[in-house]
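The complex appears here minus one protein chain, its other protein chains still in place.
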Amino acid sequence: MKNAFYMASRYMRRHKGKTAILIASIAMIVFLPLGLQTVVDQTTSELEARARSTPLLVGRKGSPLELALSSLYFAAKPVEPLAMADVDRIRDTGFALPIPLHVRYRAREQPIVGTSLEYFDFRALRVADGRQMATLGECVVGASAAEALEVGPGDAVTSSPTDVFNLAGAYPLKMRVVGVLARSHSPDDDAVFVDMKTAWVIEGIGHGHDDVSKPEMAGQLLKRDGNKITASAQVREYQEITAKQAESFHFHGDPATFPVTAVLAVPNDAKSQALLRGRYLGKDERDQIIEPVAVMDELVTTVVKVRSYVTAAVVLLGISTLLMMTLVFALSIRLRRREMETMTKIGCSRGTIASLLGCEIGVVLAAGVAIAIGLTTAAHAWGPALLREVLL
Amino acid sequence: MRALALVTLFAMGGVVVGCGGEDPGATSRTRDPNAPLEVLVVNYPLQYFAERIGAEHVRVAFPAPPDRDPAFWSPEPEAIAGFQQADVILLNGAGYAKWAERATLPRSRLVVTTAAVKDDYIQIEGGITHSHGPGAEHSHEGTAFTTWLDPKIAIVQADAVRSALARAQPSKRAAFAANFDMLKQDLLAIDGDLERITTPHGKTCLVGSHPVYQYFARRYGLNLKSVHWEPDKAPDDTQWKELEELLRTHAAKLMIWEGTPNPATVEALKKRGIGSVPFDPCGNVPSEGDYLSVMRFNVTALEDALSN
Partner (left out) sequence: MIRIEDLVFAYPHGPFRLSIPDVTIEDGEKVAFIGPSGSGKTTLLHLLAGIEVPGSGTVTTAGCEVSSMSDAERRDFRVQHVGLVFQVFELLSYLDMLDNILLPYRINSSLALTPEVVDRAKALAERVGMADKLGRYVDRLSQGERQRVAICRALLPQPRVLMADEPTGNLDPANKDRVLEMLVQQADEAGATLVTVTHEHDVLGRFDRTIDFATFHETVGAAP
C-alpha cells in the first residue's frame, strides 16, 4: 500500500493542476451544502437566541423587523426615535423594567449604543478589562469592537460625524474607552456602549462650550441684551469631554423629550407582559410593542426556506459535478491504458493497478473532504458574523 | 433578497478562516433578598431619612467627604463605577450634586426625591440666557437646592425614600411605612415649631449668610435675602459692600448663618444693629447629634434670636 500511495502521490504531483481542480471540485460540492447548512443553522439559532432573550421591544410605529434589527443587532438602518418620556411611561406601569436604547451613530463600522446600566445586567455583559463607564464621555467597547477599532482602556474612540437624520452633522465626539467587555458571542461584541447622555451629546442635545458670559468671550458675542446673549457660531464646542470640561456640559430642553430609538422592556412576569402589551393596543397609539421572537421567526423562516432551495440546487449541482468527475477519471484511465499494460507485462496484477488508481481517487476525495471540513469549520466560526452583516 | 445575496456570497466561495469560542464570561446582578439594601445618598438629610426609614434593612453610603459641600462635590469616575452597584441611589434633585446628572448610574434604581415637587423648584435669579451657532436660545439658570429646609418638602423627600426602599425590598414595606410615619411626625413637629416662631415675624427683614434658605423662607413667608459670606472667614471689603448694598433696600435685623459665625464678624454686625443666629442646613454629617437634633437646635436658636 505504501508503494501505491507513493505512485499516486507521484502522479498527482506531476499533474498538480488537474489534481487541484479535482480536489477543489470535491471540496466545493461537499462544502457548499454543509457550510450553508452550518452557517444558516448557526445564524438562525443565534438570531433566535437573541430574539428569545429579548422579551419586548417598544418603538415608534413602523416596520417591526427594522425595530428588531436595530435594537437587537444594531443594524445600520436607523428607526424613528421615541422620547425619554416613553421610557418613563413603561416604568410607570410597573409591569416592566425599561431599558432605553439609542442606536444611531457609528464609530467607523461599529455601532455606538447608548443605553443605561441595566442593559449590561440584562445581557449579562461583564467588563473583562478596565471598568464600567461612569460618566459623560466614557464608553465601554465589545470584544470585537475593541479589536476592530484597536482600542483598549485608556484609548479614545471618535464617533463618525455622519447621520442620515441630521444633515447639519452630528457631534464628532471623542470618547474615552474605560473598559472592554468579555466576549459574549452576540452583537454586543461589536458595539461601543455609551451612556444615553453621551449619545445625546453626540446628537447635539447636550454640549459643552466656553462660558459665553465671561468677559474674554466678548469678541464672539453677536448680541447682548440684558441677560440674553447671542454668540457667534465660532464659540468653540468641545470635541471631547474631559474632567475639566465636564462641568460645562449641559443639556437643552426637557429631558423627557430626548430621543431613544427603542426601549427594551423586561416584564416582571407573563401577566405583566400581557398587560404591558395591552397598553399599546389603542387606536391612536403612536408606538408599537413587539415580541422580537415572533418577528425574527418570520425572517428565520424565510432564510430557512431559501436555504432549502439553495441546498437542493447545490445537491443537483453536486451530482452533476460528481458525474463529470467520474468522466474525468474514466478518461484519465483510458489515457493511461498503455502504462497499465506495461505494468501488467512487467508483472503487476490487476488488483495492484486498481489499488494504484484507488489511492489516487481516495487521496483526491479525502483531500477534498478535508478541505470542505476545514471550510465548514471556518464558516462555523466566521460565517454567522458574515451572514448577519448581509442580513442586517 | 438578502438571503440570496448571502447564498451567492458563499457560492462564490467566500472563504474566511478564524477562530472563536471561548467561554462567555458573564455575571448578572443578583442580590440576596434578605441582605440589607445598599443605599447611596448625595447628602446627609437623605442619609438620615434612609437610615430612619430603612433601619436595620439598609446600609447607607454617603460618599462625599466631611470637609466638602456635598452639593458641589464631584466623585472621580472610578468611584462612580463603585456606586453603580447600589440597590437604591437617592438624589436630591433641584440641581443638587450635579455630578449625578453626568454620571452613568442605573436609571431604574435612581430616585430623584424631589421629583414630585419639581414644579416648585425655586429658580435662582441672574441666570443668563444665550444662544450660539445653529442651536436654540437657552439659559444656564440654576435652581435653589436646599429643598429639605422646607419640612413639607423634606417629608415629600422622605416619602420618596420610603417608596424607593419599598420597591427595592417589598417584603419590608410595612416596616418602612411605620418608620416613615414616625419620621414624618418628627418633621411635622419641627415644621409646627418653625411656623409658630416665625409667624409673628413675617415682615421682619432677614439676611442669609449664603443663598441656601430659599425654600425655608418661602415655606414660612419670611422676607429673606442673602449675601455670599462664609461663617469661618471674616468678610472682606467687597462682601461688606455687598451687605451694605443689600441693607439699602432690605433693613435686615438678623443674619442667619450656615454655621457658627466668626465672633469678630458677629461683633461687627452687632455694631450695625444686626444680630446673628446659626441655622445649620445640615447638608453634610453634623459633628455631633443627628439631623433631628440639629434641626431642633436650629429651631431653639432661631426662636431665641427672633424673640430678642
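Every chain is named by a letter (A and B) in the order it is written, and numbering of its residues begins at 1.
As a convention for this text, a contact is a pair of C-beta atoms (placed from the backbone, for glycine too) under 8 Å apart; a residue touches a chain by one contact, two chains touch by 3 or more.
Values in this document were obtained by computation on a predicted structure and should not be read as measured data.
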item: Shown chains that the omitted chain touches within the full complex; value: A
item: Residues belonging to subunit A that touch the chain removed from view; value: 3, 6-7, 10-11, 13-15, 338-339, 342-349, 352-353, 356
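Just so we're on the same page, only the chains that are shown with their structure count from here on.
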item: Centre-of-Cα separation between subunit B and subunit A, whole angstrom; value: 43
item: Complex contacts: residues of subunit B adjacent to subunit A; value: 1-7, 9-11, 13-22, 24-29, 74, 77-81, 84, 98-99, 101-108, 126-140
item: Contacting residues of subunit A [partner subunit B, same complex]; value: 28, 32, 35-36, 39, 87, 91, 97-98, 100, 116-118, 121, 124-126, 128, 131-136, 138, 168, 178, 182-185, 195, 197, 204, 207, 209, 212-213, 220, 227-233, 235, 237, 243, 246-247, 249-250, 252-253, 302-303, 306-307, 310, 314, 374-375, 378-379, 381-383, 386-387, 390-391
